[in-house]
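Some notes on the structure that comes next.
Missing here: one protein chain of the complex. Every other protein chain is in place.
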Amino acid sequence: MRNDPLIFEQGRPGRRAAAQAPGDFPVGAGIPDRFLRAGPARLPEVSELQVVRHYTRLSQKNFSIDTQFYPLGSCTMKYNPRGCNRLAMLPGFLDRHPWAPDSVSQGVMSCLHDLQEMLAEVTGMAGVSLTPMAGAQGEFAGVAMIRAYHLARGDEARNEILVPDAAHGTNPATAVMCGYKVREIPTDRDGDVDLEALKQALGPQTAGIMLTNPSTLGVFERRITEMAELVHKAGGLLYYDGANLNAILGKARPGDMGFDVIHMNLHKTFSTPHGGGGPGSGAIGVSKRLLPHMPVPVVAREGEAYRWLTERDLPQTIGRLSAFMGNTGVVLRAYVYARMLGREGMGRVADFATLNANYLMCRLRAEGFQVWFPQRRASHEFIISLKQEAKELGATAMDFAKRLLDYGYHAPTAYFPLLVPECLLIEPTETETREELDGFVEAMVCIRDEARRDPDYLKQAPYTLPVRRLDEVRAAKELDLKWLPGTPALKEQE
Amino acid sequence: MRNDPLIFEQGRPGRRAAAQAPGDFPVGAGIPDRFLRAGPARLPEVSELQVVRHYTRLSQKNFSIDTQFYPLGSCTMKYNPRGCNRLAMLPGFLDRHPWAPDSVSQGVMSCLHDLQEMLAEVTGMAGVSLTPMAGAQGEFAGVAMIRAYHLARGDEARNEILVPDAAHGTNPATAVMCGYKVREIPTDRDGDVDLEALKQALGPQTAGIMLTNPSTLGVFERRITEMAELVHKAGGLLYYDGANLNAILGKARPGDMGFDVIHMNLHKTFSTPHGGGGPGSGAIGVSKRLLPHMPVPVVAREGEAYRWLTERDLPQTIGRLSAFMGNTGVVLRAYVYARMLGREGMGRVADFATLNANYLMCRLRAEGFQVWFPQRRASHEFIISLKQEAKELGATAMDFAKRLLDYGYHAPTAYFPLLVPECLLIEPTETETREELDGFVEAMVCIRDEARRDPDYLKQAPYTLPVRRLDEVRAAKELDLKWLPGTPALKEQE
Amino acid sequence: MPFIPHTQEDIDAMLEVIGAADLESLFDEIPVGLKGHPLSSLPEAMSEQAVTRLMQERSARDVCGPCFIGAGAYRHHIPAAVWELTTRGEFYSAYTPYQAEASQGTLQLLYEFQSMMTGLTAMDVSNASLYDGASALAEAILMAIRANRRASSRRVLVAGTLHPVYRQVAESIVGAQGIVLETLEAPLRDGALDAEAMAALDGAAAVVVQQPNFYGRLEDVDMLTDQAHGAGALVIAVVNPVAMALLRPPGNWGRDGADIVCGEGQPLGVPLSSGGPYFGFLCARQAFVRQMPGRIVGRTVDLEGTPGYTLTLQAREQHIRRSKATSNICTNQGLMVTAATIYMALLGGEGLRRVALACHHNTVSLTEQLCTLSGVRPLHQGPCFHERVLELPRPASQIIERLAAVGVLAGYDLGRHDPDMANCLLVCATELITGDDIARYRQALEAVLREEAA
Partner (left out) sequence: MPFIPHTQEDIDAMLEVIGAADLESLFDEIPVGLKGHPLSSLPEAMSEQAVTRLMQERSARDVCGPCFIGAGAYRHHIPAAVWELTTRGEFYSAYTPYQAEASQGTLQLLYEFQSMMTGLTAMDVSNASLYDGASALAEAILMAIRANRRASSRRVLVAGTLHPVYRQVAESIVGAQGIVLETLEAPLRDGALDAEAMAALDGAAAVVVQQPNFYGRLEDVDMLTDQAHGAGALVIAVVNPVAMALLRPPGNWGRDGADIVCGEGQPLGVPLSSGGPYFGFLCARQAFVRQMPGRIVGRTVDLEGTPGYTLTLQAREQHIRRSKATSNICTNQGLMVTAATIYMALLGGEGLRRVALACHHNTVSLTEQLCTLSGVRPLHQGPCFHERVLELPRPASQIIERLAAVGVLAGYDLGRHDPDMANCLLVCATELITGDDIARYRQALEAVLREEAA
């Protein structure tokens, strides 16, 4: 596979993409010398063709939804409709300044308002704020609102957030950022939260609990109503981590389950792209009691006109989480997607995400892989454990993951949730065909055969990607975090 | 390399990209049954994600300017600025119906008019028509005008077009389409047209001569003025095949050389993309005497307003060559490019195209490759012959071409012009860096070394592409020109 | 220096390798008198920023609002995926796939395109595009002359209901080769050909029929095809590809089907863009494949037996056969074919049928609505696809201008081609037209008619 030198290494002093810069103005008297930088900033000096060619080639080295099946559990890597991208990038949306007066911004505001309403309806919440910029920031907003709620009632002793041991890392990290202590609640044999443990953990120190349902174990928390009652009785509130909303969209609503606050990952359930790491949108929905604490701004409709609600309108708000109003462009993509799904389409998402997951689970089980909760229905995702393969063949979940790449499949999420040994968390999503799922099963079977024939072979996978397996230990030990002039060029590859 | 089944093979009966079709209307009484087709058209039945994934993956199997150096002689594969693409696709341009009244089309018409003027100036011609849809159609228009000119003067005996033996295949093919006989003129030892032979060929039967200058041999026809005089004296006209205009853009003008008509390949000199085969634009320029015969429509400026000139304005026109006015979208790209180059930029194209070609030629010569006209200056392209390598090592131009692909370089044009044995026609263009040229030289040297070590190795190249060398003979013998239901799926590859 | 990567250091070093003193001396073979024209009328260079502003301003001047014009170019919904994929650099900036191994993406796509077009037209073989519909007809006529070995004449009969511009283009292109186009005129009843028209057939090498025809009317293609074949003429069908998802495809016309099919590919995912780039398509019987103009892709295998795709039958083409080629075409409309292939894959047979039906349905609504205005009536009564001729109480050209001024693009003025039809307007409504659009048109037309009456 070809080597692509760093863009810096392709530069030459004085080379420029000359069509892109304006003419050269003198600095003038406006800015005294002492404010100016001594030399030019160290940026690449390359031509426009070099830039286009370099980044086109780099892009080809990525796996992506647009090129591969990506059954990455907890991440909902489904098709990102191209229509959403194009419509969110219409000039009127793209060029609007965030401080443009409401009077000349009714178009975009109407979209945001519509989406607020749609999300409230589909989650069963009383109000929605679109400002959080990703799931984790939605979590922050949610827990901050829980805190604001208790404090507003003078209930200052609550200093603990409960988190199941299967929870995503952002949950405990968020609780801490909001000033809380974290208490872990164990999972029972069947994959549900251990209700006894929960009861024991609840108390006057309990601010709330963060749950996702179905959980990151891929199963629906069956006693959710009971749990909600317990937590509420203890004076705590329930937070719904909406990363798994795809599993129940249009089928069941967190609000009906008793949750007080929810964040949605619009970049999962509402199909906005992940962009190689972001941006997302972590829109939050709240029950009535948290309405006063929502993060601002939020769009309100007054007669035919839309206007921004700010601190003035919501004096008890937890405040602002971004300089403007969050990731509007992402939100617009989600809005277009929601309109294309419509009422009927919402439930179909859950239907087919669940169908695909259960089908894939059953097929893998039939091929002899260990499904972790075999007695349970899969939600939109499920777990298999390669404990057996690791013990008998020395082929770990990591080895399977890396070898899958050679077969043209992105690896499922590996080693999460932490409590299942050698696990793969597999989420096929609703937009994949049955043939694709069958191909994945076939690849898993082939890989196990390879492991049986030669366990070492998998250890060295992948074989067909731009690089072989990378030395991550070295990366962390011998930190090399940026290019510097004079650094030796990358080793030449053919 | 992965195999991508045909899009048809990925379909299932009843599968659809449902967001893309309108609702289902009844046929109604409007169309009686006997007009209707019996069953649905045989098109793929696939989901939107399948389509996006399939064509994204297919695209990655192509070489292109955006990913590789592409020194394809006679084709001017230079950087296609992305700004040209974006601006030609602005909604106002994209959505305009070709029959929209002039009164609401002044924006696009002003661009076309500006470009007509710019092209006339840079080629030294009196008028320009943008309607021909590619070089070959420009040639057709040009030769048809020559014919119209003679006929209009009652000069009906002229039935022959002269074409140098080095000419591009479209030249003789065009002459025949215009009803002419073709007479070939040989090339002399130095790469110029054999002037004696030309003199002998000229006569009252001569309608004209088709030339490109610099010629497809990569050298400038030095006695062009003399040739023009000879042809004109014989009553013939001179046609300039502008495929090589990149070599002299802004430096010398065909009009000044005595040409009566020229076509320009806007998809070469003016950097619009080749799109995997097209579209192009073969705009033509004419001297005063051919003005009345230009193909319509053409944009005229009257005061502040633009209007289309049609058959009514140009009763002696050769007529229309397309239903509307040619490849407007391509022409707009060329216009943006021309505006970005501006006056100064035109000459720079020729300067650096020529610098790159001469540098590459000198470096290859220094490495021992046989430059075909070593005593000549290269224009924007030049020829090397691998006669020696073919004889001594059994490594043909074809073998070098195929092996270059493995090195990440698109092959130069091979076996054209026909008169040079085992030739590669190499055109680096002005937008490539010196480093890229050096890399190409290095690859050529390596390949020759490989041939010396093991002549058979090259015969099997390429090795690293999606397919190995293809059986073209079989393709032509056992015609397989379309997918049919039930055709065996492609052999599975890993 | 936009797009030029050379630094001064590069230039100096390269000139040294060449042994030239300066850039100018690289042009020392060009006679001095031919060099150095000042190009003084050319404008200064603009940055991308500046030219962006210029083009935005110009494009904003042009009215594109509800469009009821057809007459050869049709505004359809184009799924966003089509052009987001088509403009990928690997499609956009690739050359003609002569190096097959380095062009499998484009080649497989073209093979799929050929498969789709033959599916749509029910023909045996398809090429990989010609310039546009009108020039494709010219090529089809030349091809028919080559293919019809039985006919000795160079006479080709052309339906009087064919798009008149197609006729003009065909004449411009085939005229020089001594081919004579005659009109199938005769009783032009209700905007479509009838059996009597076919009397003129005798000895013609080919007949050109358009379905739906220029007036939007459906022709009795079975009868026409059989009669032509009976007289020894080949049938050249000019068809709208979207209509083919609904209507009987030329391969199934009459007893034996049409012989050559061509048309404008624009409706398949290509934007209006002032008339181009579009693409012409051409399909034919297997027997005529060696007479076809344009590129053709075939499936073959590589030296390991892996299937792959390559241009084939290149001996028909100018770069091999030169003056004996089937056509002079070289660069075609590849990128448009890329878009069309993706479009057809997204729509599928059923989706495209629905598009066709929605167009038909909207055109019926449109004509019904407009014909409630006094003085407006349909000129023909027979079945139409998505266009129809309306007779107005005033010249269509005036009405068109007046409506354009209020942002409605009313249709195509038939007076352009026939002074007798000066009051006739050809209207079209595709699936993009909404009830609101139709109401707006009706209202604007009503206002103009009332005003003029006053």
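Note that the chains are named A, B and C in the order they appear, and that numbering of residues resets to 1 at the start of each chain.
To be clear about the criterion, contacts are C-beta pairs under 8 Å (C-beta built on N, C-alpha and C of every residue); 3 or more make two chains touch, one makes a residue touch a chain.
These numbers were taken from a predicted model, which means no experiment stands behind them.
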### Query
Which visible chains touch the chain that is not shown?
A, B, C
### Query
Which listed residue, A:60, A:205 or A:316, touches the chain dropped from view?
A:60
### Task
In the full complex, which bits of subunit C touch the chain not displayed? Write them out.
47-49, 52-53, 77, 79-80, 84, 87-88, 431-432, 434
### Message
Across the whole complex, list the residues on subunit B that are touched by the chain not included here.
### Response
12-15, 17-23, 46-50, 52, 56, 81-83, 85-87
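Definition applied: only the chains that are shown with their structure count from here on.
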### Message
Centroid from C-alpha atoms only, then distance subunit B to subunit C, rounded to Å. What do you get?
### Response
20
### Task
Quick one: report the Å distance separating subunit A from subunit B, using the average Cα coordinate of each chain.
47
### Task
Please set out, as single numbers or ranges, the residues of subunit C touching at least two other chains.
1-6, 10, 47-48, 79, 81, 85, 89-90
### Numbers and ranges of subunit B residues touching at least 2 other chains
15, 19, 48, 52, 56, 60, 65-67, 78-79, 81, 83, 340, 431-433
